[in-house]
Structures are given as C-alpha cells and as structure tokens.
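Okay, so here's the structure we're looking at.
Here the complex is missing one protein chain, while the rest keep their positions.
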Amino acid sequence: MYFIKLALRNIFRNRRRSLLAVLSVLLALFLMSFMEGFLNGMLGSFTTNATKTDSGHVQITTKEFQDRLRFMPVDANITDPVAVVEALKNDPVVGPRIDLTAMRLKFGTLLEYNGRNKTALGIGGEPETEKKLLMLDRAIIRGKYISGAREIVIGENLAEDLGIEVGAVLKIVSATAEGSTNMRKLTVAGIFRSGIDSLDSGVFQMTLEDAQALLKTGGGVQQIMVMLKDYKQSEQTALDILKILGNPDLTALPWTESNEMFGFLSMAEAMFISIYFFIAILGTVIIVNIMMMVVLERRREIGIMKALGVSRREILGIFTAEGLILGIFGSLAGVFLGLAVTAVVATTGIDLGESLKGMNFPMTNVIYPAVSAMGLVKVFVIGVLTAGIISILPARRAARMNAVAAIKSAL
Amino acid sequence: MKRCLILLAIVLAAPCIVPAPLSALTGEEILARMDVNKVFTTISYTAKMQIAQGSVVRTKTMKAKATSDGKAIVEFTNPEDKGIKYLKIDKNLWIYYPEEDDTIPISGHLLKEGMMGSDVSYEDALEEDALAEAYTIQVSPEDASFEGKPCYLVILNAKKDTAPYQTRKIWVDKVSFVGWKAEMYAKSGKLLKESVVLEVKRIGNADFATKVRMTNALVPNRYTVFEMSEVVLNPKLDPSIFSKRFLSR
Partner (left out) sequence: MSTLLTIAVRNLVRHRLRTIITALTICVGVASFLAIDSIMDGSNKDAFDNIVYLTGSALKIHTAEYLAEKNSLPLKYGIQDAESMMDSIREKPGVVGTAPRVRFLGQLSNYKDMLPVSAVVIDPRRDAEVFRISEYVESGHYFSDGGSGEILIGKDLAEDLGLAPGSSVVLSANDVNEVMNALDFTVAGVINAPVSGLNTNGVFLSRQDGEGLLGLNGLVTEIDVQMEWRPGAPFEELAKTSGALAADLSKSYPSLAFDPIAEQAKSFLALIASKSKFTSIIIVIVLAIALVGIVNTVLMSVYERIREVGVMRAMGFQGGEVRRMFFLEGTLIGLLGSVAGMLLGGALVWLLVVRGMDMNSFGFDISSFNMPISPVIHGVWKPQSFIQILIIGTVSAMIAALLPARKAAKFVVTRALRFE
C-alpha cells in the first residue's frame, strides 16, 4: 500500500517528466478514441445510408414476399402492419433500440397523361417518415413536397417524358392485391432531381394511404423497415423481432442478409478494423516508449535505492504503481478529450462533399462520428493496461540490476 | 377477355347456312362462313373468365353488350373488379374505373399487354376484326381433323411485318364451320399461342363457341378459359350506351 504513496511522491517529485509521460499517454489515447468514434460513425452512416432506401436495418415482410421478390408482388402483404409496429415499439427490449419504423409499398405502375403513358416505379410511404429515408424533400426543384393525400412527387426526367408539370393530374394504374387492376388520379405536387438516374427517370413517391387504396391492400403493406439507433444490433434485433411477432408467415431480415451492400459494408468494416488495429498498436508503442524511458532514465535512482536496501519486489512495486497511475491519469484524460472532441464533431459532422452525388442511392454527405461507451472503455483499458504492463518490464530489469552498475550507468 | 367477348366467339362460331360445294371453298369464303356477325346486329351475354398463371387461378365475371359494327361494352361483376368497364368503339379501347369515375385509353404499347392479367392481349382481341385485311388466306390441300372431326386447315400469313403473328392456322369444321382450334406462330415459326374451343352451343341460327381456352405456348401452365352464357341475340340496345359519357352511369 505504501507503494502507492511512494509512487505518487516520485511522480510529483519530477513533475516535468511525469507530465510528459501523462501527456504522451493522453495524446495517444485521445487519438485512439477519436479514431474509434470516427470509424464508428463512418460505418454507421454508410450502413444507414445503404439500407434506408431498400431494406432498413431490419426488414419485416411475409415469407412469400421474399420468395417472389423478383416480381415485386403486391399480393403477399403484411395484413396488419400498424399492430406489428405497436408491438415492436412497446416491447421493452426492442423498443428502445428503434430509431424509426417505416411502412412501405413498392410496385410497378403505368402512368397516363393526355394520351401519353409510361411505366414507372411507385413508392408509397408516410411522407414525414420518408423525409428521413428517401429524402426526396431535399431534392425538390419545382413545386413542393407531398403535404397531403392524393399528392405525389415525381422524378424530373419522368415528368419530362410525360410532358407534365406541377399541378398536373396523373392517372396511375396498377395491378392490385386482389389480382385485378385499379386506377387512381393523383396530383403532381412537386418534381425532384436527386441526381440519381434511376430515381429521376423512373420513380415517383406517393402517400402510403394512396398506395394502399390503389393496390387495394386493405391496410396491408409489403414491408416494414426498422432503422435502429445502433446498426450493429441489427442481427440480434431481427431475431428478437421474430420472437415478438410469433407469426410463421412473417420474416424479419437484418440488412446483413437482405441488402446487396452488405458485402461492401463488411469489407469497409474489415478495413476500418484493421486501420483501428494499427492505430491502437501505434498508440501502445507510444505508451511503451514513454514508460520505458521514464524507468530507464532513473536507473541511477534505482541503483541508489537498492544500495539503500530496498528490496527487488518493492522496487518493482513502486515502478509498476507509478506506471499504472500515470497510465490511468493519461488514459482518463485522453479518453475524455476524445469524447469531447467526438461529441463536438458529432453535432457538425464531417462533410465528405459533393463526391457522393453519383452514387446509386440517396446518401447524406455528412458523416457523424458516433460515441460508443464500449469503444471508449476498450480504449481506456488498453491505455491503462499497456502503461502498467510496460512499466513492469523495464522495472524488472532495473530491479535486477547490480546496484553499483546502475549508479554508474550514464544514461 | 375481349377477344372472346366479341370476336373469338364470333369468329370461331359459324352460322349453319346453305351448304356449299366443299371442294370449291376458298380461304376467304371459309372465313366468311365463320363470321357470325351476319347472324346478329346486337348481342348481349354474361361470361366467366378463368385466368391461370401456374398454381394461381383467378375468376372474372362480366356482362357484355356488343354490336356487329364494332362497338362493345363490358362490365365486370366479380367482387375484385366490380364496376370496371371496357368500352370499345371500332379500334379504340378504354378502361373505366368507377372509383375515380374516369377512363384510361389503351393505346401504343399498352395494346400488347395481357387483358386483366391474362395472356390474351388487347391487340389479340382487336385484331380479330380485320383478319382478312391483315393476312393472306389459304386453305391447305391436306386433310385435317380435330378430335376426329374433319376440318379445313386454313393458313393465314401476315401481309405486313407489324402483324402480331406471322402465321395463324385455324382448324375449321367442314360441316359446322366452327373454328375448333387456332394456332398463332411467330416469325421464327415458333408457336406462341394456341386456342381451343371446348364447347359449342346452338343459339338462334348459329353455332357459338361458348367455351374457349387460350394457352401461352411458351409457358403452358398459363392459360385463360372463357365461357359465355345467357346469350341473347338482337336484344334492344340503346346505342348511347357505347359512349364514354354513359360509362359514368
């Protein structure tokens, strides 16, 4: 116990040296924790962006829908989606993990206007929710976003092909869930230009209610998309959702299984992990460096201590304690600093710029670093352990030294 | 199924009129015999259409009224399609949707779409009106038969490249002039569609094909069966019903 007292005294005795040590550890840990947050946020943003158009983090559909996915069937729907969403939100385990849920219908249609007709893809969703998913409200170039029933927003090129402008009333025909056809007249509220060719040339968005009325789904939807606060919980949440649903006809797929981008994102994740790994190594090396030097430069001191009769074990204890204390302070400070900076950057985000415009899906340009408690704890533990362990090695060497040789050694 | 509505039933049925010296019949004459249009000026009937796509079979029921000069109106009565109407005036076609009280014209590429999700296209239906115009007609010298009944094998070859089928073969009963079977071929010679008459009824002076099956030869588990009933010849029909305005009523 008195190791600690001695260690502290030693530390404060040579403030400059100790400060240097703590600072070095702090810097290393700060960089590591910021890196952690940055990569986490990066991956999270990538995943969210990749999944929010198609599948969400978890996609709930009927099994039949998945089987016939190629044909985009409108007759294999979830019959009571509102109840499903309620059940999920009220569940004590899954509920808190949910960021948002979205009900969707996606189907092939025929658009008719003044004798001109064109096939197009219709997406029916709740307009407010879709602001966070399809984000077409940000791409409106003429008119405005959907503000009520019977309104649609349509891609620029598609509008041009049909010769329509804002305010035009389109007739939309589609096959229904009952195996017949139906038509609905909807007004063009706005025209969008997303920069993504597949959207601008072939897609329009309508309200969920209009889609359900057109397709005569009787309140059913093809899929419920669930976006989580932490994308990493997708697989577990999918399993949990299946249990909550308890319905053999329904299936919940995590994006890792349903989304095409999964492979790409895993690869990105693997890359990020290796980068993080390297940085962690670098950080440890710095700590090793510092601790080694702290001990090594006091060889003389150690020699004198030994000459005075301090035992090997005691010397070891003192130096290890010093190392640990410095390590703890430095790591704490470093992690806090990292946390602070990450939090600040998290509100403004890092703008990756216009370069993402050409991508195949609508994506935010800004990456928000995410703070993860586990991650920070990891970093902190690495810092402390490294400092402590690293102090042991040279301390052991010092402890074993011949007193006279130690005193004589000019570092 | 538009085709059956007016045309298939009409084309494949035949009036039983004065028998003519068989050997001297040309293709045109045979077709003319088949043309049941001569038997009525107006017609009304109810019909049932079964559309099979693999394991899924859907049934549609409808009431139809038509004239021999190319006008027709069909109203669907099955629950899923209730109130939907087709209006045909010569070569123009519209679908009326009751919920929106408005119509969609079927034109351009849409004509090639299958009606009501079947493999029978609007084009198939409309084309029947003018087979003689679009095709050259020959009678095969060979003896042909359908299920034991001796038939003429009438071969139609498209005059223009834009005709939906390059070749059509029709097995016409030598006695009743019912067109039992028809085969539609693509330019490559590949069989695309086939239609077979399953039931014939005598109504008035003519034999009508009241049950017909049309099959997609490329995916044989896709077929459509059309069945007519309650056929009334020459009912009193108000000519104004064949108009877009009337659809709303």
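Should a chain be cited, it is by its letter among A and B, assigned in written order, with residues numbered from 1 in that chain.
The rule is short, and it goes like this: a residue touches a chain if its C-beta (ideal position, glycine included) is under 8 Å from a C-beta of that chain, and two chains touch if they have at least 3 such contacts.
Everything numeric in this text was worked out from a predicted model, so none of it was measured.
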Residue among A:Ile11, A:Ala28, A:Ala76 or A:Val384 that touches the chain left out of view: A:Ala28
Interface residues of chain B (partner: the chain not displayed): 54, 109, 112, 161-166, 186-188, 190, 192, 218-222
Where the missing chain touches chain A, by residue: 16-17, 20, 23-24, 27-28, 31, 34-35, 38, 42, 70, 201-202, 260-264, 266-267, 270-271, 274-275, 278-279, 281-283, 285-286, 288-290, 292-293, 296-297, 350, 352-353, 355-360, 411
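Heads up, the rule we're going with is that only the chains that are shown with their structure count from here on.
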Centroid spacing, where centroids are CA-atom means, of chain A and chain B in whole angstrom: 60
Chain A-facing residues of chain B, complex: 56, 58, 60, 76, 79-81, 84, 95, 97, 99-100, 102, 104-105, 107-110, 116-117
Interface residues, chain A side, partner chain B - complex: 110, 112, 115, 117, 171, 173, 175-176, 178-185, 216
